[in-house]
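Heads up, one of the protein chains got dropped from this complex, but the rest are sitting where they should.
Right, chain A next:
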């Protein structure tokens, strides 16, 4: 095999990382380089997307694998041992060089480093930690670092990873344990959950220490996240929602990322060879938000599904509302917050604005245009002193809420 130069390796190891959905650079502690003589980098807290590729996904972090050699044979993964994909391996120093070169030109917020499993989980984790250590200690780099954590690695290595990284993540891979057994026979759902549980305990300990001693060392201040692949094994949206709710409640995850299964070259015949289900992925994110920000219980979210699946045409909040029409219209001037949060067309910020405004003045229909981006949807679900939707909602069909273009398409 021809030896690859740095750009050749980057091509292989970025390609290998492109199926990972997470890219967030937010949620860590603010810091900077002002007044420093060595090193580079800052964290604003908010996260910055430095570019977008034509798939609409942001580039915030340099997202690469240290190597795409892997001893595992997970059928959904392009880097599985039985795949014929081109292989490459960076040295830790090479990753450091590319990261700093990119950072200095303001292409990126930081590094998201993952790796195939080589030799053993511990050896692989050590290599990842080594990159982070070089960046932080040798180069005094203060930008964002997200390290993928290998579930079976020694807790000492996870501890070190947490001292250098802003965020750690362990992928649950698939929403159902039975899918994992089938598609990733060498991975164990149990050890993945145990590793996440261990991380949660460590994150909480570190928080407690910081409360008692201001100078206690931080441990992964941006917390942990995970990813699951959607549409690889016939699982229902109900399975996925239940699984992520269990993860949020158990392991205090900052995010569960859903990644529509994307066909991979030379894929296994057990997997769907078709376009990734992008709309389904989008609906799952919306459902996820209902649980996290809109005070929907898991049963409420599941009530938006039909036969275990979310409606692809309607956002899940609207689907829920259409199944609970008798609860509407909601009186904008008197309804409690949790009811306003159920109104299709009102976001969390708009609801909080409504609560502040109505303490001082009654809201009228025209005011709603300043609070909602989708008046056409909203108008059937709210009542105001100068507006009542009458029986509009009783007669409405889901098709009435589709954009015109989509309605035409459905004729064919």
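Simple rule for what comes next: a residue touches a chain if its C-beta (ideal position, glycine included) is under 8 Å from a C-beta of that chain, and two chains touch if they have at least 3 such contacts; residues count from 1.
Just so it is clear, contacts and distances are computed from a predicted model.
Q: The chain that is not shown, which UniProt protein name from "O-phosphoserine sulfhydrylase", "NADH-quinone oxidoreductase subunit J", "ABC transporter permease subunit" or "Type-4 uracil-DNA glycosylase" does it carry?
A: The chain we cannot see is recorded in UniProt as "Type-4 uracil-DNA glycosylase".
Q: Which listed residue, A:27, A:41 or A:231, touches the chain dropped from view?
A: A:41
Q: Going by the contact rule already stated, which one of A:76, A:248, A:328 or A:401 would touch the omitted chain in the full complex?
A: Touches the omitted chain: A:248.
Q: Determine which one of A:3, A:215, A:359 or A:395 touches the chain that has been left out.
A: In the complete complex, the chain left out is touched by residue A:359.
Q: Tell me which stretches of chain A touch the chain missing from the display.
A: Residues of chain A in contact with the hidden chain: 6-7, 10-12, 14-15, 17-19, 32-42, 44, 46, 48-59, 62-64, 71-73, 81-84, 98, 101-102, 104-107, 143, 177, 186, 190, 193-194, 196-198, 200-201, 242, 245-246, 248-250, 252, 260, 262-269, 273-276, 278, 292, 297-298, 353, 356-357, 359-361, 363, 367, 370-371.
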